[in-house]
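Complex shown without one protein chain; remaining protein chains in place.
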Amino acid sequence: MSKLLSVQGMSHYFGGLKAVSDFTFDVPEGVIYGLIGPNGSGKTTTFNLITGIYTPTQGRIYFDGKEITGRKPFRIVQGGIARTFQNLRIFGNLTVLDNIRVARHYSVKSGLFSSLCRLPRFKQEEREVREEAMRLIRLMNLETRAHDQAKNLPYGDLRRLEIARAMATKPRLVLLDEPAAGMNPRETENLMALIRRVRDEFKITVLLIEHHMKLVMNVCERVKVIDFGETIAEGDPRIVANDPKVLEAYLGRGGAGC
Amino acid sequence: MDKFNLPRLLITTVAFWLIVTLLSLDSVNILNGYVLVVIERCLIFVILASSLNLVNGIIGQFSMGHMGFAAVGAYVSGTITTLWLKLPPPDPGVWISFPILIFMGAIIVGGVFAAGVGLLIGFPSLRLKGDYLAIVTLGFGEIIRTILNNIDYVGGPRGLLGIPKFSSFTIICLFALLVIVLLRNLVHCSHGRAMLSIRENELASELCGVDTTRYKVMGFVIGAFCAGIGGGLLAHLLTLAHPTQFGFMPSALVLIMVYAGGMGSITGSIVAAFTLTILSEGLRSAIDYIPVFKIGAMTIRIGTEWVMVVYAVLLILIMLYRTEGIMGMREAKLLIIEDKQ
Partner (left out) sequence: MGTYFSLQQIINGLQLGSIYALIALGYTMVYGIVRLINFAHGDFFMFGAYASYGAFFMFNTLLSSYIAPGNLLLVFVLIGAMAAGACVAMLSNRIAYRRLRYKSKLSTLVAAIGVSMFLEYFFSAFPAIGPSPRGFPEVLPKVMWKIGSAQVSNYVVIDLVVAAALMTGLTLLVQKTSLGRAMRAVSQDKDAAKLMGINVEGIISFTFLIGGAFAGAAGLLAGLTYPRIMPYMGIMPGLKAFISAVLGGIGNIPGAMLGAYIMGMVETTANIYNSLLGEGIAFVILIIVLLVRPTGILGEKTADKI
């Protein structure tokens, strides 16, 4: 399996605070990879660095063999990496349909003129975008809500909408930031099935941050444990779970999620 | 499938145009010349308010120097037409002899210049966050006004005078319709959705692959273009262009229209533009009939400044009690392109 994402020697400082320290890891293509660690260990910062929201103070990031360090977020997304957010970032006043359609925007070829004058090419593309968006909406069981304003949706639906929107950008790698946060056990089961489906059917590699140990153990094929911005352990989830350093990081700090 | 409402919008506009034109014919004279001018000013403010709504309401930025772009449009188009007037009379039938062509051309050129200024200003400024952007755009509006005040070629502090009165009701209607259709088409296409997403959550928008900087500048430039057109039309209605018409206070007035009507609602801007313009005119006329109060030794005369005091209070009240304005973010059926299957 080729390395889809390759992070090398990445460090990031916020002023004097070291958030991420000398990170090196590879995500092979087609794998479901988990990134776990106590709160504040640098997981979301890592996501922000990979997606270009921050530029790492040191180190490089490669995606599909090409360097993406320091590129602007929208370019990285257009290049094939998508992400969801820990605190939902939905377009509240737009409909569910429109939320998804925004994610399809960058691949729309009709220019401004064509759109304003409603040329046939524009209408054709609008139809296509709409169909693709509805397909995703049906997949995510949001069909009944397709024309509702996103801000009126219940929490579980919103989480699925975020994932749907990320998938709409047609990524090769999707970064899920705590997708199971706030979900009950049944919803979590559905989510696990969904994540597997994302990888199996859509051939999207998944990198996820989670505190939900059950989800991590059942879904992830590889796992990396970090604390204070440094790697503590990496590899097969079952082996990592018994690693004494990992236990100390979690239990020794009265940690979360075990 | 998208139901295309353009025919309905066109019919409504033509009906409106027909009614007003017929009622203001000399033989009928139900609407006199003064009322016609008021309606024309309303339509121009529709153009100004809805173009500002694009920047403030749809993309979610905060531009406060909108009238600066109108000023550019007014002065550029005014200069073209006043120069044309000074040319020796050309042969009849040659394109250059038709005032209407010159006028339309001048207006468009004015819009293009305004768009250019918008690009110049927008590009560096739109990186800034809300509050700072407000101040910078305000500053640029003032700079434009100050520059115009100091260029003697276009009249300096006396203003650009002698602009021919080319703005007819028909032409103003036409441009207003064009701007509304333009904005409506823009909002209901992929590019428009990209802009809306920037307003909703800029970071998420960027993470959906939207080049947010490009779209913020694009919206800003389109807004400036339309404002330039509005300014040109205004100058050719009032037959003059003066720096004070385009300072902070007129910008604030257009801002009030956008907020009162509802951010992001083109219908709202239309309604508010009409309402507030008619209100100002009404108050201005009514002033002559209001008696003068005497309190002690002071005489309180209700002057035109009191109109602005009322507007200021109105703005505060809107913010306190109904931030969404009249329409909220909704649009009238006429302006929506049906989306449901």
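The chains carry the letters A and B, assigned in the order they are written, with residues numbered from 1 in each.
We adopt the following convention: a contact is a pair of C-beta atoms (placed from the backbone, for glycine too) under 8 Å apart; a residue touches a chain by one contact, two chains touch by 3 or more.
Worth saying up front: this structure is predicted, and the values here are computed from it rather than measured.
Although one chain is not drawn, the whole complex shows that of B:14, B:85, B:100 or B:143 it is B:143 that touches it.
Listed residues A:15, A:65, A:154 or A:244: the one in touch with the omitted chain is A:15. For chain B, the residues touching the chain absent from view are 62, 124-125, 128, 130-132, 134-136, 138-140, 142-143, 146, 150, 203, 248-249, 252, 255, 259, 298-301, 303, 305-306, 308-309, 311-313, 315-316, 319-320, 323.
Throughout what follows, only the chains that are shown with their structure count from here on.
Of all residues in chain B, those touching chain A in their complex are 1-2, 4, 182, 185-186, 189-191, 193-194, 196-197, 200-201, 203-212, 218, 264, 329, 339-340. On the chain A side of its complex with chain B, the touching residues are 51, 53, 72-74, 77-78, 82-83, 85, 89-95, 97-98, 101-106, 108, 110, 112, 115-118, 122-123, 125-127, 129, 147, 165, 168-169.
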